[in-house]
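Every protein chain except one is present and positioned as in the full complex.
Which chain is which? They are A and B, in the order written, and residues in each are numbered from 1.
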């Protein structure tokens, strides 16, 4: 189907079903119950899942296939956000032109940065992209925000004001980002018994775009171009002596992943019309690296898993506080209860980054293939165990 | 006029004159061996031919065109393929993919953004690669990771990859270095077969005299960065100058 083989088609279908049914899947607990805090099916968080999913899918095309580790991809995301907000300010709140512009601007920007950074490889490349990202951050945070020339609105962040031109805005249209009149914030609540589910227009727009981008990523992975990118990672010397020029291949991968990042940035602005410089900081670039590695770099589904995993736990962990911990451990004797709360406390709430850092180190050390490899190992182990049991049985049978 | 014409090539590394006044002509459809003791400049010369090094002086013409100043991939596209001393293959990819990459390079040139069609649907390339694998007798190994193969198989794959591009000149850099006797003989047989079946010129750098005398039509002896003699294998065998430079015997 759609030019994919059976395995890829079923992967795509699974991802499609999961994203479309996410409002149900992520809200498994009745809204009044104590477990409701683990629900993740509210629009804001679901949007973040898919937007970061897009970001990570794109990053994986560069890092997973070519092995070039960029520490500057947040810059493209930021540029995408700024472009989208400018589109809102100048023309209209319609998200389509805004998103289109963010992709185009991110493409141009990544072409420039990629052209320079890719003159070097390995660690030099990582440091160059890091330097570019920090420079972009400084530019957005202060340099391009002065009374004479205010492109980014500095610390406050770029947003839409009442006196902005908005040339194509009509009173009949919603006063926030919309898709031909359908506001991105419009949400349909569905109550079934004790459960409640939210179906948000913005989420579904992001979800559909993510599926398209995921589909494109599969096509790229399976294409001759994707094979060339893996060849870049494997042996550039042989590639050169096989009559292939690695640089345009890598540059194309860089620009494509930059466009994915720009798209994610544009969508972020479309969900909430605000763009801030902190989106471009190198820790933000580090986050997408993390998602990709955690899920499994170089695999199709890994980055999506990683993005969902990190955003979900970021949300849950940040919400847990000592009171909740005391509830959890209340079955333990008093002393133990306090001790457990004391032990767990540094890792929750504001300590989420500590948990994240530790998790990240553990994955790099023990599971370089990420969650996907972990799943495969688990699967193999179970299968072997099953097989082992079956073999043991067949061995016994003749004796009977 | 040979297919490869090297004229007055010189190359200096700091205080070391690696090559000086190298003149060499490789005739079409012959096997030309370049031999010489360690440090004679064989590898430097080879690197000058493929674009890895640029000589300080002189000219290198391939089929009437200069190769100097061109990038390795451009020189390859002109029709020169190189086999390395230690097999350079795409270790993370499967054997089939390894073979398909040069087939794509042959079909599409140095760069082609072929990002949406599936590799499976590139029927011509798949067939070409499959055919080459069969010719190299490795079709049954096509789903293996290339890195997992034996050294002899890697060498065979690398030669196959080079041949799939149908080069006019094949450069071999000590193709049997570090190989067991059986693997060496297999490689010699393979090269003999290639020589018989194809219109191809082969230039080979080799230490192993057994390999050289089994294959070469013409031999150039390089010593201290400059050609000493060039002649047919029979003449070279008894040549006093060669014995002196190569075997350290006094003439």
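Everything that follows uses one rule, which is that a residue touches a chain if its C-beta (ideal position, glycine included) is under 8 Å from a C-beta of that chain, and two chains touch if they have at least 3 such contacts.
Note that in this section contacts and distances are computed from a predicted model.
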Complex member absent from the view - protein name from UniProt, among "Amino acid/amide ABC transporter membrane protein 1, HAAT family", "Peptide/nickel transport system permease protein", "Heme exporter protein C" or "Succinate dehydrogenase iron-sulfur subunit": "Amino acid/amide ABC transporter membrane protein 1, HAAT family"
Which displayed chains the unshown chain touches: A
Identified contact with the non-displayed chain, of A:15, A:356 or A:372: A:356
Residue of A:35, A:123, A:162 or A:192 touching the missing chain in the full complex: A:123
Sole contact to the chain not displayed, among A:61, A:101, A:275 or A:289: A:289
Candidate in contact with the missing chain, chosen from A:6, A:148, A:170 or A:189: A:148
Among A:27, A:166 or A:236, the residue in touch with the chain that has been omitted: A:236
Residues of chain A (touch criterion as defined above) contacting the omitted chain: 63, 67, 69, 116, 119-124, 126-128, 130-132, 134-135, 138-139, 141-144, 146, 148, 236, 282-283, 286, 289, 293, 346, 351, 353-354, 356-358, 360-361, 364-365, 368
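Keep this in mind: only the chains that are shown with their structure count from here on.
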Whole-Å gap between the CA centroids of chain A and chain B: 46
Chain B partner contacts - residues on chain A that touch it in the complex: 3-5, 216, 219-220, 222-228, 230-231, 233-235, 237-245, 248-249, 252, 256
Complex interface listing, chain B residues touching chain A: 50, 71-73, 76-77, 81-82, 84, 88-93, 97, 100-102, 104-106, 108-122, 125, 161, 165
